[in-house]
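Of the protein chains in this complex, one is absent; all others appear in place.
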Amino acid sequence: MFAKTSEVKVMRDPVHGYVHVQDQLIWDLINSRWVQRLRRIRQLGGAYVVYHCAEHTRFSHSLGVYEIARRMCYEVPDIDHALNEKEKMTVMAAALLHDSGHGPYSHAFESISHTSHESVTCRVIEHDPEIRAILENGYHGMAKNVADVIRHKSANPLLSQMISSQLDADRMDYLLRDAYFTGTTYGTFDLERILRTLRVENDQLMIKASGVYAVENYIMARYHMYWQVYYHPTARAYEAILRALFQRLKDSGMLEEEYVLPQFKALREGKKLSLEEYFRLDENACNYGFEMLEQCNDPILRDLSSRLLDRRLFKFTDYSPREVRRLSKVLKEKGYDPKYYLMKDEVGQRPYVPYNGEAGSIFVLMEDGSIRELSNASNIVYSLIHGPDRDEKKIFIPAL
Amino acid sequence: MFAKTSEVKVMRDPVHGYVHVQDQLIWDLINSRWVQRLRRIRQLGGAYVVYHCAEHTRFSHSLGVYEIARRMCYEVPDIDHALNEKEKMTVMAAALLHDSGHGPYSHAFESISHTSHESVTCRVIEHDPEIRAILENGYHGMAKNVADVIRHKSANPLLSQMISSQLDADRMDYLLRDAYFTGTTYGTFDLERILRTLRVENDQLMIKASGVYAVENYIMARYHMYWQVYYHPTARAYEAILRALFQRLKDSGMLEEEYVLPQFKALREGKKLSLEEYFRLDENACNYGFEMLEQCNDPILRDLSSRLLDRRLFKFTDYSPREVRRLSKVLKEKGYDPKYYLMKDEVGQRPYVPYNGEAGSIFVLMEDGSIRELSNASNIVYSLIHGPDRDEKKIFIPAL
Amino acid sequence: MFAKTSEVKVMRDPVHGYVHVQDQLIWDLINSRWVQRLRRIRQLGGAYVVYHCAEHTRFSHSLGVYEIARRMCYEVPDIDHALNEKEKMTVMAAALLHDSGHGPYSHAFESISHTSHESVTCRVIEHDPEIRAILENGYHGMAKNVADVIRHKSANPLLSQMISSQLDADRMDYLLRDAYFTGTTYGTFDLERILRTLRVENDQLMIKASGVYAVENYIMARYHMYWQVYYHPTARAYEAILRALFQRLKDSGMLEEEYVLPQFKALREGKKLSLEEYFRLDENACNYGFEMLEQCNDPILRDLSSRLLDRRLFKFTDYSPREVRRLSKVLKEKGYDPKYYLMKDEVGQRPYVPYNGEAGSIFVLMEDGSIRELSNASNIVYSLIHGPDRDEKKIFIPAL
Partner (left out) sequence: MFAKTSEVKVMRDPVHGYVHVQDQLIWDLINSRWVQRLRRIRQLGGAYVVYHCAEHTRFSHSLGVYEIARRMCYEVPDIDHALNEKEKMTVMAAALLHDSGHGPYSHAFESISHTSHESVTCRVIEHDPEIRAILENGYHGMAKNVADVIRHKSANPLLSQMISSQLDADRMDYLLRDAYFTGTTYGTFDLERILRTLRVENDQLMIKASGVYAVENYIMARYHMYWQVYYHPTARAYEAILRALFQRLKDSGMLEEEYVLPQFKALREGKKLSLEEYFRLDENACNYGFEMLEQCNDPILRDLSSRLLDRRLFKFTDYSPREVRRLSKVLKEKGYDPKYYLMKDEVGQRPYVPYNGEAGSIFVLMEDGSIRELSNASNIVYSLIHGPDRDEKKIFIPAL
């Protein structure tokens, strides 16, 4: 039904060995502008200031999620049987496109631009002429169906589970990929084992009991990657400066036009970005925008830009209201405006949360055929979710 | 003070890259009969019937423990400063020799022979003429000091902690090594990170707070290796047959002399083995002993031997008194004597136990200089030790 | 046509991830006595005296060759189309059984026993009742067909090429496996790439031009493994003692029966071994045989045995007739009989030999559809086969 490429195309990938493409539709999507744009957006935002090799992009991650989804479709017998060819193509396309609406600097940018990348992704899928044409050429109505997978509104809930749940192609790729490129070993788990033990029961993806060890490892991997990489305080210090800089961009009145990146102007004015403006807002543009701001007439913007570019980051300390008051006073005495020079954030992470809204639970198919939620099948996971929480609230300020 | 080898000797090791030797004393120990004998004893006993590549020996493990101990002595600054040259040589020798008294088939053999490998190890160190001479040539009294490290009676408790505690060179080598040779990924953890964050405070080995993640990973690795490898029911089925066979050897009256390995005769008679008899009781000898028993006149010994050699193992099922009664009856009807054909065992493992006798606790040096027991410094570990226990009791019988 | 196992059986293998079995016939072969016996024969003979982790067995190698052959059958489209189900089962069985007639200590033993392992393998396949029954249960005439693959007499020459040529499943597994277990990096090459670029033209296995780099790497890997591992002079010193010991066994007149392993008696007398005698001649038995000889009344046998067991090996030096004369004289003066204490060997290896008898050439399918012998498609290989030869002839004697 769907056109095949003349031969299987393979792309060398250090995480998966090769990414395999044999559908012309997938190949066309890979070569589209919006997917190629993901080469200009790093997977890990500011984490490269901590892990100097973490320069990998959302493009390679998107290929990886596609590759895992493809393997699920054809190498996991239960899924192979559960899905027809249209559904397989739909979920593979959704896997490849799931991050296409991502802006620069990972999730930091979402709070700056007040957009969610999922909603932009759905706009791209349904409204970018090139992407839409490729999909509708697959079958009539495919663009909406792909977007529905992203929105968790798919007619077949299995499709959303495969790329967006607590044990999905997205998370599995990013843990392995981020571990590989940061050089940490924390994110590794046994992907082959998990794929081998995936089952479908009543349209629900689950894991066979013999795969529980591998899932325990995956959950620990996730926990450690959060605290060691994604929530590393130095990466958060970088993102704190990003937020301060964009706040200042909004607050600063007069700026010489020539030193303000056109894409920043819409953000300054709080306007909703058109798809084309959003397209042009990649990390190349932002970084070049910071290089221009280094030359502008606002000393705070000049300072914050050069801090980002030359990696003169903020220091961090544990949050307390008393400490905020004390440091605000010190900063003011030194001539720093705390609005831009005393930033806060709070992060928290649970290794695994049962009954977690759209992301759902992880279910285990026991040897006797019964189905249990993961924490009822794993002592380790039971212990973890009944143990104490971990949150971390920090203040970020310049070295004084 | 101690003689050096003419140049640094290196032995290629897949786990550590190289094992480095620059002390003549260590080189002489490696070349001694008792250490070379460890080439004839597998590290993992019967696990090779599950993991077909798990043929690695206690010889390579012993070199690995030595290598980690050597790196601790010279690459961990706190240990480098805390120990003098005599103590370093003592702990490196103890690391190399710590398993020299091990019999065949790992711990299964200890219950058969009613010996502990530690006590034989101490006899070897203090009483084997070759080993003793090498050590006493190092310094007067060294043999006793090395044995005292094994016995947890060392004048400096740090030495025992380095090779026998809850975070020691022994465990760190075997987890990495067993993971490598079984091909599982569960046993991997970040050895470099742990070595980098080891500290000594008040003669107590501890870990810096920034190493807690790596220790959490190590503890999870240990947990998973126990359940996935060491306690794998098929490996336990192999060991169940070993126990049955030796029980039968004791019970069977008349056996043709020519088919009973000389080393088995002492075991039959329940006599304590001399060091030299013990020396000759390696896995080559045992396996050859089973090959001979395949030809003897006792049908039970013939059957059990060929089960070991040809891997016709027992099946397993969960234990219950009712199930034992039911299966005993079935076995008898089929002509099997349950004394040798219905074996039981029970295994249990806690990922980490604070205040654990000789093995002690793992301590963490916090950033403020305070010291905490690990479960007070890690949410993960706290959760694990307060979660439910895991035990597994099984019955092993032939396929019927 | 062929019975399937109830589910796909997988065995964890560090080299291939998993070995997959879904045919009952293959599963039965794996569980046969002759295949299980390969667990008692090391893959690398004496190399473990140099590389202390090289304890892996011909059992795991045989599984690996089977796994590569299986992947060739089902994952290389040209082979998948070229072979029918009978041929696939035949070649997979041949892959699994290709080393079943191997004796202890790799090729060293073949010169001692004057047998070739291929001829014993064919005897096992055609005459061992268990193996023969399993095969003939597959289809009538299968035992002969499997043996014919080993003998290079298969009706379809592709089958022999797959497991015994210059680029075959056997060599590909052993290079990767030996590299993994020795811990050297020299043997690694890109198996995935080679499998992806295999083609069949006119019943001849060949490689697509885009796979030439991977084949160049494979040939270099082979070259380096030969000189770094297989021909390592210390491993050859071990084998020299083996040859000396068996020579002495033949020459020594009176030996106490009780200290001579029954299996050695046939070798002493130069009799052809029956299959059952051969079966019992594994490395456990040999090593136990050496342990017994350590106690016999012949001082040369006692010495040579303990040299093998305690790793007191011969030294080596470059061969010259003058050096042989000089050393013979010295040895005699010291009381050593040069017949057993001055051993010689010569080894030579070409990285790749075109038109190499049964092993044949490696052919390349060029982009224009023409076919070239490898050295006409690779500058590197052309250079290597026109460069100087390398041979190494050495003398082995005890440390004096």
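Letters are used for the chains, namely A, B and C, taken in the order the chains are written, and counting of residues starts over at 1 for each.
The rule is simple: a residue touches a chain if its C-beta (ideal position, glycine included) is under 8 Å from a C-beta of that chain, and two chains touch if they have at least 3 such contacts.
This structure is a prediction, so every number in the text was calculated from the model and none was measured.
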Residue among C:2, C:27 or C:223 that touches the chain left out of view: C:223
Per the touch definition above, residue among A:285, A:330 or A:359 touching the missing chain: A:285
Hidden partner chain, touching residue among A:12, A:107 or A:344: A:12
Residue numbers in chain A that touch the chain omitted from display: 11-15, 17, 31, 33, 36, 39-40, 48, 51-53, 55-57, 59-60, 63, 180-184, 280, 283-285, 287-288, 291, 309-312
Positions on chain C where the hidden chain makes contact: 184-186, 188-190, 213, 216-217, 220, 223-224, 227-228, 351, 379-380, 382-384, 386-390
Chain not shown, touching residues in chain B: 10, 17-18, 192, 196
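Here is the rule we use: only the chains that are shown with their structure count from here on.
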Cα superposition of chain A on its sequence copy chain B - rotation in ° rounded to nearest 5: 180
Dominant interface by contact count, named by its two chains: B-C
Whole-Å gap separating chain A and chain B, where each centre is the average of the chain's CA atoms: 44
Distance between chain centroids, defined by C-alpha means - chain A, chain C (Å): 49
Sites on chain B at which at least two other chains make contact: 184
